[in-house]
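Only one protein chain is missing from this complex, and each of the others stays in its spot.
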Amino acid sequence: MKTFGLSMLILGLLLPRTTAAAPPLSDETEGCLECHETLHPGIVADWRRSRHARTTPAQAMTASALARRVSAETVPNNLQSTAVGCAECHTLRPAEHADTFEHNDVRVHVVVSPRDCAVCHPEEAEQFSGNLMALAHRNLTANPVYGLLKAAITRSSHPLTDADACLYCHGTRLVLEGRQTRETEYGELEFPVIAGWPNQGTGRVNLDGSRGACSACHTRHRFSIAMARKPYTCKECHVGPDVPAFKVYTTSKHGNLFSANQHEWRFDEVPWTAGKDFGAPTCAVCHISLVVNTGGDVLAARSHDVKSRLPYRIFGLPYAHPHPRDPDTTLIRNASGLPLPTDWDGRPADGYLLDAAQRAEARRNMQGPCLACHDRSWVDGHWKRFEHVLGETDDAVRAATEKVRAAWADGRASGPEKGANPFDEWIERLWSDGWLFYANSIRFASAMAGGGDYGVFAQGRYHMSRNRAALGQAEAAARTP
Amino acid sequence: MKTFGLSMLILGLLLPRTTAAAPPLSDETEGCLECHETLHPGIVADWRRSRHARTTPAQAMTASALARRVSAETVPNNLQSTAVGCAECHTLRPAEHADTFEHNDVRVHVVVSPRDCAVCHPEEAEQFSGNLMALAHRNLTANPVYGLLKAAITRSSHPLTDADACLYCHGTRLVLEGRQTRETEYGELEFPVIAGWPNQGTGRVNLDGSRGACSACHTRHRFSIAMARKPYTCKECHVGPDVPAFKVYTTSKHGNLFSANQHEWRFDEVPWTAGKDFGAPTCAVCHISLVVNTGGDVLAARSHDVKSRLPYRIFGLPYAHPHPRDPDTTLIRNASGLPLPTDWDGRPADGYLLDAAQRAEARRNMQGPCLACHDRSWVDGHWKRFEHVLGETDDAVRAATEKVRAAWADGRASGPEKGANPFDEWIERLWSDGWLFYANSIRFASAMAGGGDYGVFAQGRYHMSRNRAALGQAEAAARTP
Partner (left out) sequence: MKTFGLSMLILGLLLPRTTAAAPPLSDETEGCLECHETLHPGIVADWRRSRHARTTPAQAMTASALARRVSAETVPNNLQSTAVGCAECHTLRPAEHADTFEHNDVRVHVVVSPRDCAVCHPEEAEQFSGNLMALAHRNLTANPVYGLLKAAITRSSHPLTDADACLYCHGTRLVLEGRQTRETEYGELEFPVIAGWPNQGTGRVNLDGSRGACSACHTRHRFSIAMARKPYTCKECHVGPDVPAFKVYTTSKHGNLFSANQHEWRFDEVPWTAGKDFGAPTCAVCHISLVVNTGGDVLAARSHDVKSRLPYRIFGLPYAHPHPRDPDTTLIRNASGLPLPTDWDGRPADGYLLDAAQRAEARRNMQGPCLACHDRSWVDGHWKRFEHVLGETDDAVRAATEKVRAAWADGRASGPEKGANPFDEWIERLWSDGWLFYANSIRFASAMAGGGDYGVFAQGRYHMSRNRAALGQAEAAARTP
């Protein structure tokens, strides 16, 4: 008996947790798997390893407040007691999805949207909708100034180019174009034809009118919290040189700790306990996750609206500025009437941005996890440097902007006053390099204590001052009679 | 008894697989190990962990067709029943290796070549010889146009520079220069002196006249399939900015899945099962490996001739083009009679490149593994974008090439018509930046769905359009009286 008990203990330790009795599948999901288990073994295997396949919503809702992964108060009866399988997501609200089609007697839609996920995860969906990222498609494509920047960069307005370039991250607008009959292993079948597909950008405009793609970070079909908490996910869009967050992170002390020790960390725990589950922040610790200390006190509340911890937006356009209040940044008007968060001289478009009290609150929220490893003097010392750097980089951007405005004024370049694209001539490109790459790199390096090479030599201060010399050289060349 | 059986089971689970009874070693290999186990502990330890040390060819040949790692129908009798040790490879075909020398009464050669490996792995060696990579030395050094590019880049023709630079990846030509006597721990010994050594480039010209180095990817002395299947191996030569495959991969959704989940994957299985053994493609999945689905159906046949899955060569010289048919690209002649796959205006050197039917077959082969996780509409949507991007990047390269040809025509630069190097003057360098770095980066980002930063900001479209402005600026400066 003793031996048997020990054996079970040992086997329990050896076997992966996935072997806990799996919940029943719905008949519809069983039907899907009959063909797709062989047709699409990769995604079915991912799903089988997911929490969706190993728990029912009813079980998930029994967790204590801090440990809950499902934020719904109630879940529809028919979904409560089976695993969350293919059919549970791909057949929800069929009338609302333009791509719903008959598929072996089931009304299926291809593109699952945040509104589908919200059946079990309404808080996360709601928070995310308050996020700049949820509006990433609109904020780029419906802002005429950014449209000029996009045109100057891609020199194409072809939808296939857009989908391959900016909208890869910003999200495409999905449009149902029609139906198509295809020959398959199971005979002729009809499928929807969707323009803008495939796409997993964070601001995707979906076929039910909703915005976003949870699978941008919670990669299909495992939809894993662990994977979203690792910095590789954020790297998909934030690698640089415009937003060099990942590069800076892996060069920082925090990133070093992650790289060296991640094999010992537990990325799947809810709540996520500093010290016990992880030894240094990943992107998610600072920006999104529910983090507690070993006493169970909340150091940071979970929020998929990242501005709850972001006093500033350090991705300069062209200056750093208090974070926008509304996720729809096309509503902003600066003093010149342009839809930009600052004026050409750096003055913030005040009414549209977080005020001092809101910034103070966001700063406090952000600092919660810092204080799990650092005392107040360390944290304050860090923030003092960071906020100083915001001013200094803005000064450098201002000096460069003045040079470009002078060129617009005296006709060496055609500026916005003449209806010209302010981002496409040589001097304008030099100017863009400065604020889009170098000032941003310096700020990210400072914000994330990535210091060293990224703040100085890798697209940082070295390049910012070199850029100043290049602009000066271009000016001098223009003046030569 | 029950306890004992259980203990064995547990120990079996706990102990590394390498403890399975090791096969006998040949007397010759025992002799090598007597000294080299202490002299070179690193490589001996690697070999002891290798399959070569843990299996005999006879055992390896009993595997079923899909599981076989040895492609030979028969292996010489004397090699069948011992481990594949030092002597088994380093004493093969002594008369054919120019570096064979007497070493403690054994005739040993230093450089093991693909022809040696072909004793057990003839299919892989044969496929590899059909690969551009096998000819990488010749394709660079025997092409006069690429020779000019190499000269413009390295500004040196010293063999030590070549070996340190281009030929690190392309492979050196090994030449026996003589013999040398060295004082060693075991007294005076004579060794061959080999120019071009060390080198593990894929196109190395060996001392038996063969081409290639299996150890480029199957790193000595473990010669591991697992390591070759991880993207770090390909990164040795394909990191950028000319061929930014690794950078794009790790930023893509596929690379994110690899980075986050690789600790759960099995890189050593043959055949390699999508979903079961791995959850997203690495380089090898798409380009080389035998991949099956969970039903055992072949999704992609193994081939070390990568063009079997490559309709295009997207590394532009200067344009993207259908993949060359023959691995020896020095045979190509474009319409102007130059050994280039396209003409200056982008017209492909048709007779030398894959035709439409061959491209369609290569595309089909490449898409096999895609369909393990994606439906047809996803895959087609991806390829449509990719092929659109090929046209668009070629258009951008064409516009830049026209500017340079105009400079050659009107004497602002000295072009090939004047016998000058077309790659060394300032305007020519700007032009090279465009096709060698930026157009290539855009294409790799598109091909591998790496989108985001690599297709736009990190040497992508931002830099391509900036390059256009720089070329325009250079033109304007030249025109100033």
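To keep things simple, chains are lettered A and B as they appear, and every chain counts its residues starting from 1.
Basically, a residue touches a chain if its C-beta (ideal position, glycine included) is under 8 Å from a C-beta of that chain, and two chains touch if they have at least 3 such contacts.
All figures in this text were calculated on a predicted structure; none of them were measured in a lab.
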Given B:Ala118, B:Leu132 or B:Cys237, the one touching the chain that is not displayed: B:Cys237
Residue among B:Glu28, B:Asp277, B:Glu425 or B:Asp453 touching the omitted chain: B:Glu425
Which residue of A:Asn104, A:Asn261 or A:Ser336 touches the chain not shown here: A:Asn261
Identified contact with the non-displayed chain, of B:Phe128, B:Tyr146, B:Trp197 or B:Tyr319: B:Trp197
Which of A:Val389, A:Ala413 or A:Leu436 contacts the chain that the document leaves out: A:Val389
Missing-chain contacts mapped onto chain A: 2-3, 6, 10, 13, 250-253, 255-257, 259-261, 263, 273-276, 279-280, 293-295, 297, 371-378, 381-382, 384-386, 388-389, 392, 396, 445-446, 449, 451-458, 460-462, 464-466, 468-470, 472-473, 477, 480
Where the missing chain touches chain B, by residue: 3, 7, 10, 14, 37-46, 110, 152-156, 158, 160-161, 163-166, 168-169, 180, 182, 184, 191, 193-194, 197-198, 200, 219, 222, 224, 226-227, 230, 232-233, 235-243, 263, 424-426, 429, 433, 436-437, 477, 480
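Convention: only the chains that are shown with their structure count from here on.
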Computed distance of Cα centres, chain B from chain A, in Å: 34
